[in-house]
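Every protein chain but one is kept in place in this view of the complex.
In order of appearance the chains are A, B and C, and numbering begins at 1 in each one.
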Amino acid sequence: MIDRVEELARAFERFPGIGPRQAKRFVYHLLNVSGYDRERVADLIHHLADDVRQCPYCMRFANFSGVACTYCTDPNRDDALLLVVEKDQDLAALERANAYRGRYFVLGGVLTLSGKGAIRERELIATIERQIPLGLTELVLALSATSEGEHTSDRVREIVTPLRDHLRISVLGRGLATGSELEYSDAETLSGALQNRKET
Amino acid sequence: MIDRVEELARAFERFPGIGPRQAKRFVYHLLNVSGYDRERVADLIHHLADDVRQCPYCMRFANFSGVACTYCTDPNRDDALLLVVEKDQDLAALERANAYRGRYFVLGGVLTLSGKGAIRERELIATIERQIPLGLTELVLALSATSEGEHTSDRVREIVTPLRDHLRISVLGRGLATGSELEYSDAETLSGALQNRKET
Amino acid sequence: MIDRVEELARAFERFPGIGPRQAKRFVYHLLNVSGYDRERVADLIHHLADDVRQCPYCMRFANFSGVACTYCTDPNRDDALLLVVEKDQDLAALERANAYRGRYFVLGGVLTLSGKGAIRERELIATIERQIPLGLTELVLALSATSEGEHTSDRVREIVTPLRDHLRISVLGRGLATGSELEYSDAETLSGALQNRKET
Partner (left out) sequence: MIDRVEELARAFERFPGIGPRQAKRFVYHLLNVSGYDRERVADLIHHLADDVRQCPYCMRFANFSGVACTYCTDPNRDDALLLVVEKDQDLAALERANAYRGRYFVLGGVLTLSGKGAIRERELIATIERQIPLGLTELVLALSATSEGEHTSDRVREIVTPLRDHLRISVLGRGLATGSELEYSDAETLSGALQNRKET
């Protein structure tokens, strides 16, 4: 007989940021809620992918009908820009910020300095090649300002080299992030903040 | 149409210690794994309670056949002792420590100083009354060494007052916990550590 | 008789970020080092201000001869720019970053939202008025990207209003700081990062 408590705890351990102890707490949480609530969670997971599909253009997971997601098919978005992010949640953060109206591409990961990780290289090339005839002129590398983010940006720059005749490549600007204190900011952040200073 | 991504994120937010952001990460994690793996999680949750039941004696959740769980029915455990814990995971920690061979009772919560929380009072009385004829002589209050734990111990002491003729009540010993540094220990911890010092 | 251990611990408690417990550790540290080392610390503090003075122009503490500090008198620095920081350490961080070659002014604090704190308002006006004839055209408000920093910037803007005919006012650019992750960045940071994106 399977020990479902143990099995489920092990499944929760594979959730991002969850260790064995918290995984066990999740199982006990589900044992303590009503059968109705537990069934509802099972059901939502069971049907999660029913109407959420991966968009073949930007590779994000979304609820859409037709061939591609709403961001990829929205005629009011700017085809001149393609912004590359690491993961779906980064794209969601940019949409919440309401600061970008171009197209997106989700790499699905980062490359670590030790050579681990995988990104959607073929799919990115395919999306760029489809977008160039539609007017794409700038690829915005919107990776995190971390060593992994920079390493991943380097790799993307490398693989798009053959397409650089049609494409400018830009990276997100450096500067003070909300909460940044000058005293604890490094040279790159401060230089960016000074170069990008804005008249008020 | 239901937005299952949002609905499931909201369900994960009710998991212990999970905020909106991590809840969303869990959903994307489940979207990124294979359909097989996702289905397996749904299935484990769906069938979680099939063979896990709440033991009517100690109130823990466990996989058992017969009227009560293996700890409650094991003839090699000492009926003279009944140890009261807050939650299933505390009981599991004690079993892992391999330091106790009596019976258990799980309160299912703590009482906060502001009057919140609920514990299984009636069930505790019933279990004590069932155990007294079997030889129960000591109730071990094994609550955490926190203000909530002490408040809950006080309440348990109160409700078992009518049974005190048949019952000694003890609390877990105070002393240095693994990792405790003297400099940062309070008077209660240090007094306990001195009283309970052990010849070596 | 004075209890110097207690007195000195109390003096250390007034050091930034130091609580009673660490203050006591400092005292024991000084008791445990050699008399020579202890005397050396006393002596350095005793003579600290002998050759460190507050520059009457930028208000920072520095070792200089003549009327003002080296940054204020260096003929190779750009008199068109005056950069306003909260404290000496912020100025030091900017110098380390090697990203700025104009003049400085140290406010000596921030204004909190609850109306606490004080800044060198009169001294700032005096320094601006002295710099305008020398070519000052831009005041760079280099406060931290915190609510206190912004509140302080607002106040500085207010007090320099009478001088705005001679002066542009700018603030440091927003964007990704080193270590910033997109997912956890707010709208202001992301908007700044997109606006300030840089071709590579």
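Keep this in mind: a contact is a pair of C-beta atoms (placed from the backbone, for glycine too) under 8 Å apart; a residue touches a chain by one contact, two chains touch by 3 or more.
All of these numbers come straight from a predicted model, not from anything done at the bench.
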Touch criterion as defined above, residue of B:S34, B:N76, B:N98 or B:S114 at the omitted chain: B:N98
Contact footprint on chain C, counting only the chain that is left out: 1, 3-5, 7-8, 11, 14-17, 21-22, 24-33, 35, 37-52, 54, 61, 63, 87-89, 92, 108
Contacts of chain B with the absent chain, listed as residue ranges: 85-87, 89-90, 93-94, 96-100, 140-146, 157, 168-200
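As a working rule, only the chains that are shown with their structure count from here on.
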Length of the line joining the C-alpha centres of chain A and chain B, rounded to whole Å: 39
Interchain centroid distance [CA atoms averaged], chain B/chain C, Å: 52
Inter-centroid spacing, chain C versus chain A (mean Cα positions, whole Å): 37
Sites on chain B at which at least two other chains make contact: 21
